[in-house]
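Removed from the display is one protein chain of the complex; every other protein chain stays in position.
In this document, chain identifiers A and B correspond to the written order of the chains, with residue numbering beginning at 1 in each.
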Amino acid sequence: MRTDVKKINEQTPYEDLTEGLMMFAGGTAKEFKTGEWRTNTPVFLQEKCRQCLLCVPVCPDGSIPMDGEKRLDFDYDHCKGCGICYKNCPFGAIEMREGCEVPAKEGKEA
Amino acid sequence: MSQEPIRERMSGNEAVAEAIRQVNPDVMPAFPITPSTEIPQMVSSFIAGGKVDTEFIPVESEHSAMSAAIGSESAGARTMTATSSAGLALMWEELLLAASNRLPIVLTLVNRTLSGPININCDHSDGMGARDTGWIQIYAENNQEVYDNYIQAFPIAEDARVHLPVMICQDGFITSHAVENINLLPDQPVKDFVGTYEPEEFLLNPGKPIAVGPYSISAYAMEAKRAQAEAMENAAEVILEVAKRFEEMSGRSYGFFESYRMEDADYCMLIMGSAAGTAKQAVDEMREEGKKVGVLKLRVFRPFPEKQIAEALKNCKAVAIMDRCESYNGNCGPLGSEVTAGLYRNKVNLEAVCYTYGLAGRDFTTTHVKEIFGALQSLVEEGKKIPHNQYIGLRTKK
Partner (left out) sequence: MSNGNYKLKAMLQQPERLTPGHRMCAGCGATIAIRAVLRGLHKEDHAVIGNATGCLEVSSYMYPYTSWEDSYIHNAFENAGATLSGVETAYKALKKKGKLKEGENYKFITFGGDGGTYDIGLQSLSGAMERGHDMVYVCYDNGAYMNTGIQRSSATPMYADTTTTPVGVNSDGKVQYRKDLAAIIAEHYVPYVAQTTLTRDFTDIHRKSEKAIYTKGPAFLNVCTPCPRGWRYPMEDVMEICRLAVETCYWPLFEVDEGKWILNYTPKQKLPIEDFLRTQGRFAHLFKPGNEHLIELFQQEVDKRWEDLQYRCNREE
């Protein structure tokens, strides 16, 4: 009876919703993109980053993914652009830009 | 009958406690309130004496009792509790959640009037106040029925077509405390009948997390309520299936209601709970005098067996609908409202007079029953006008 969240939407007939509106799955909210809430967008300046990681725990949205002991670029699907990471970066490795737009990836990161 | 009965004498509360001992549920959160207090007391002694391995949670209120029951049942444990009156009222918010979360919790309700004034005696205002909370409600006439109903509660609640909580009701003091003869079933057949609780999805299922109790936007909430209503509709057939299985084990037969001497009855008293015994006694005496009277004792109030009631009454000339509860709507009690609506919808046209009786433990006697049947008869046969909403046993200047 595990739930596939992708099969539930506002057009789903009542017979196909989950019993008691329970979810028989964890972490389905990943499918919900909060990135479009942004009015400002953080930009990760990798060359300035010293991987101190102070930005990672201050993010309310878990939108600074990690790979081992290193932070990666922002998860723009979910980042709401609050700017807390920017404010707490000691090295100026995060910049805030106006608007919701995802910054273009630079070649070296790929 | 497949099993030799064990003849005993005990009160309704003792009968429920005995059923609990036999079922051996996983968890019981409870808070004492007269007249249901004995039940958690007896379960606590069973635990202390090693007769059950139920975990008892001595919560600090009935609201917390039902809250903990919701937590426990969601976690995958077979859970039950007991309460009365204000205790049930304090649970009200949680009763709705137990049902909407589709949790097969079993609650034994020892019916007692709601305040005010505060009073500890029986009426049905507590159970009737919870009638629209989404719980299955089954009422008993005596200790035997409450024992039998309790054992049937778990298979009804836990059936995949249902997944709803069940309230097993008995009349405070009258049934809960009076000691009567009873036929108990041996332990093993009861355990086999109830089976073990194996939910498919629950909180404590490693690697298979679930989430209970979402915020729902309007796009889903109405659909969820409809699905819940459908589960209640499904409960009707499940209640009858379980009753049939129970009869095979015990030899005792149950349905939505009991029709007592109704075959050719012109006049019927529709009643719930212990007062049905009084009504039956009066009917026996009146039948001796050649009066065509009968009793329809309602057992299942939720789901409400409207069609079946209409069918049972269709050949009667008049029915007295007996409410042990005031609903303050200016017309009649809840049973009166639902039965008359059901008769109308099923196009059964007969005189229906609503009576309020027995509030806060007020006596109800065979004399009252005979007076009521007399009034029905004079209404039908002499065209005598009588009020369609009356109190029985009330002191008045009129």
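We take it that a contact is a pair of C-beta atoms (placed from the backbone, for glycine too) under 8 Å apart; a residue touches a chain by one contact, two chains touch by 3 or more.
Just so you know, these numbers come straight off a predicted model, no measurement behind them.
The chain that is not displayed touches the following shown chains in the complete assembly: A, B.
For the options B:Val16, B:Ile39 or B:Ala69, the residue in contact with the chain missing from this view is B:Ala69. When the full complex is taken into account, the listed residue touching the unshown chain is B:Gly213, out of B:Gly213, B:Gly251 or B:Gly374.
By the touch definition given at the top, chain B reaches the unshown chain through residues 26-27, 29, 53-55, 57-61, 63-65, 67-77, 79, 93-94, 97, 203-206, 209-217, 220.
Residues touching the missing chain, restricted to chain A, are 3, 5, 8, 18, 21, 23, 25-34, 37-38, 52-54, 56-63, 66, 69, 75, 77-78, 80-84, 86-88 (touch as defined at the top).
Heads up, the rule we're going with is that only the chains that are shown with their structure count from here on.
Chain geometry summary: the mean Cα position of chain A and that of chain B are 52 Å apart. Touching chain B in their complex are the following residues of chain A: 1-2, 10, 12-15, 17, 19-26.
Residues 100-103, 163, 200-201, 208-212, 214, 216-217, 219-220, 222-224, 226-228 of chain B are the ones that touch chain A when the two sit in their complex.
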